[in-house]
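With one protein chain held back, the other chains of the complex are shown just where they sit.
The chains carry the letters A and B, assigned in the order they are written, with residues numbered from 1 in each.
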Amino acid sequence: MEPLRQALLAKIKTLNETVWERRATQPAIEDWLSNFARSNSASQSEELHALFLLSNFMYFGSRQIRELLKAVYRDLYRYPIVQSIRRANSDSLDSTVIEPLYKAERNVTRFLGVGNPSESGCHLLYYFRQENGLPKDLFIHTHQLFTRVGGGTLGLRDPAITRYVFIDDFCGSGKQGTEYSRDLVEDIKRLNPNVAVAYYVLFATAQGMNRIRSETLFDDVRAVYELDTSFKCFSTDSRYFRTKEPEIDSGFCEQMCKHYGEKLVGATHSLGFDNSQLLIGFHHNTPDNTLPIIWFDEPGKTPWNPIFRRYPKLEW
Amino acid sequence: MIDYSVLYKNELPARDDWPADVRWDIFVSAYTAAERVRTVYEKATASEKHWLVFPEYGFSANTFPKGAFASPLRNEAEYVKAFWEASIGDVSGRSICIDITGFIRPYLIFLLRWLAEKKVARFDALYSEPDIYSKREQTRFSDELVVEVRQIAGFEGIHNTDTSNDYLIIGAGYDHQLIAQVAENKEFSRKVQIFGLPSLRADMYQENVLRAYQAEEAVGRNTTDESGSFFAPANDPFVTASVLREVVGRINARKPITNLYLSPLATKPQVLGFAVYFLTEQRNCPTSLIFPMCEAYNPETTTGVSRILKYTVELPGL
Partner (left out) sequence: MNETPTNPFNITKAVDFNDQEINDYWVDIPSGEGFAAMAKPTSPMPMLILGGKGSGKTHLMRYFSYPLQRIRYGKDVLGGIKKDKYIGVYLRCGGLNSARFKNKGQSEEIWADVFAYYMELWLSQLMLTTVLSAVNGATELEEHESAIVLQLLNLIELSHREPPNTLAALNDVLRHLQQELDGAINNSAITGSLPVHIAITRGELIFGIPRVLASSLPSLRDCLFLYLIDEFENLSEIQQKYVNTLLRERQSPSSFKIGARMYGVRTLSTYSAEEDNKEGSEFEILRLDTILRENEHYPEFAKRLIVKRLAEFSRIPSDADSLKAMAESLREAFEEPQKGKFSAPETAYVVEKYEDRERPYFKSLRQYLELGFNGGATPGVRGPTDIKKILEILSCRDYPLLEKANLFLFYKEWRSRHDLLVAAETIATECRSYILGEETGRYHRSLLHFKADLLAQLYRETDQRQRYVGLDTFIEISSGLPRNLLIVLKHIFAWAAFNGERPFRGSPISIRSQQAGVMEASEWFFRDARMLGRDGQIVMDSINRLGTLFRGIRFSEKPSECSCSTFSADVSRASDAGRKVLDLAEKWSLLIDVGGQRDRNTERIDAKYQLSRMLAPRWDLAIYRRGVLALSAEELNSVFDPQHISEFDGLSEKRVARMRAPFFGNKSIGEIDPGEDLRQKLFADQDHD
């Protein structure tokens, strides 16, 4: 067991120094591991299994998130527009032709964040704007979508806008996206069916994406990273248990996570919201779809030392 | 100056048939026995299709398709020239598609120069992504027996005797041995690494950094710090080329680079991007592409096909 433990620690140390923004130093790890039981037997050691999970954790730091926000703008938003401009102009490569047409399209686009202003979706909008050098007036709040025209009927505040782009950082169940569609997109579409409404997200589960694609009126639903079921920790095709370490027992691991998860957040979501079973976190937050043992931190509730804590209060 | 990011790139269906207007006169692919390479070969519609068999894959005569071009020539220039002479000839007015997926990088890179020499203005490149890699994190893409590090034929550049501000830009892939070898070969250069982000899969960026870290001592300081590392999408040659332009511009602005070395060790689309960048902007400059040449490569590392990407590459007139 000792060699594996040492190897896992060495891997975590490397991750710590390179991509984890030094958030998981040994003292922090020790604190987190103290949540779990030790054992002399490897396959029964909660601590060892916890360490194993941690070594597989995917973390995207500030720099990486900013780069992904660049990718959202450049690859998901801009490129398709440029492509259609080119096709409509005999495949021109002339930037003096393309750029003005592109700018014109961009000027009648508005970007919005998903979630209330204090949530991460909106927080990221700031970096999105910064990284891509975009003017402030391209960004609006949801309350700026509509206006009351004479008699109190709903109208689009700016009828010139042809595109609304909603940006989110994480789509797990797709719940928020579907809510937005119901609350906002349906009205937009009703007022002007020709307006394009897009939903672009940095990370999404395949499940979440499917739900939004099938249940909402968003015209364009895309993620920079779509997480399939192999990212679900204890699924049959889980990528974390493919190379079989002899000391690691996936069944034991799952039980352990369930056991503690239940104590922390209750049985329904003991392995992450909507049973997502993810091992992912970001500089600005850890989504609740990640295993609760990683992030749970609620003063006043079950005492627990998280390793990548999550900030907002739970509202399940 | 061309804006690489406006060049056409789109996705072809992995399972369904391709649209009827997707067809070429000449189709070339490198044989590797990987499922996706064969699938794409079958799906492609072309007047003539060619398989290339590279000696480094170690295929014996009865294991590769009949009619394939298989030469024992291990020099990228000689191989490509021999192939062209034997199988292609005059290409004026003919459309070309290259599936770059199975190519060994030096051959692919030289081929691009050769196409430009033959006055090919534009061609399509295909790249297919697999379903899963066979062994996460431990995948060995090459035998890792590097026999020498050298410049790629046709990409040797002029040289500056002043080597006080030489730079090596490494497209960092999974193979940390390759990174270390090329870094050590250009020990006296400052190093910059380009990591694939967005990566092909969500976990691959982190794995990439983890593996590249093993070459850290060879690469030197500031590898993952902001001044020493940059990002380019793993599957986009055009943005890769743009990023190179940006990075080189930035470095030059601080202090002019005396000699620039480029080494694309990551995905094939990135390799394409490096080569396109060089041919478009860095010819007749003190810039060259260098590569750690291996004796052997593992021809099969993946299963399934999840995505097929098509890039329309614009080549400069030479």
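Throughout what follows, a residue touches a chain if its C-beta (ideal position, glycine included) is under 8 Å from a C-beta of that chain, and two chains touch if they have at least 3 such contacts.
Bear in mind that the values here come from a model prediction, so they are computed numbers and not experimental data.
**Student:** Identify the residue among B:Asn10, B:Gln214 or B:Asn252 that touches the chain left out of the display.
**Tutor:** Counting the whole complex, the residue in contact with the absent chain is B:Gln214.
**Student:** Of B:Asn10, B:Thr63 or B:Thr163, which sits in contact with the chain we cannot see?
**Tutor:** Candidates B:Asn10, B:Thr63 or B:Thr163; residue touching the omitted chain: B:Thr163.
**Student:** Touching the absent chain in the whole complex: find that residue among A:Asn16, A:Thr178 or A:Gln207.
**Tutor:** A:Asn16
**Student:** If the hidden chain were put back, which of B:Gly102, B:Pro130, B:Gly154 or B:Pro299 would touch it?
**Tutor:** B:Gly154
**Student:** What chain B residues would touch the chain not displayed?
**Tutor:** 75, 77-78, 110, 113-114, 117, 145-151, 153-159, 161-164, 166, 177, 180-181, 185-190, 214, 217-218, 220-221, 259, 284, 288, 290, 295
**Student:** Even though one chain is hidden, which residues of chain A still touch it in the full complex?
**Tutor:** With respect to the unshown chain, the touching residues of chain A are 1-2, 6, 10, 13, 16-17, 21-23, 25-28, 40, 42.
Assume only the chains that are shown with their structure count from here on.
**Student:** With chain centres taken as the means of their Cα atoms, state the distance from chain A to chain B in Å.
**Tutor:** Distance between chain centres, rounded to whole Å: 31 Å.
**Student:** Taking the touch rule as given, give the residues of chain B at its contact with chain A in the complex, in rising order.
**Tutor:** So the residues of chain B touching chain A come out as 2-3, 5-10, 132, 135-138, 197-198, 201-203, 205-206, 209-210, 213, 224, 226, 231, 233, 236, 239, 314.
**Student:** Along chain A, where are the residues that touch chain B in the complex?
**Tutor:** 11, 14-15, 17-19, 58-60, 63-64, 67-68, 71, 74-75, 78-79, 82-83, 86, 91, 93, 95, 98, 203, 224-225, 227, 230-231, 239, 242-243, 280
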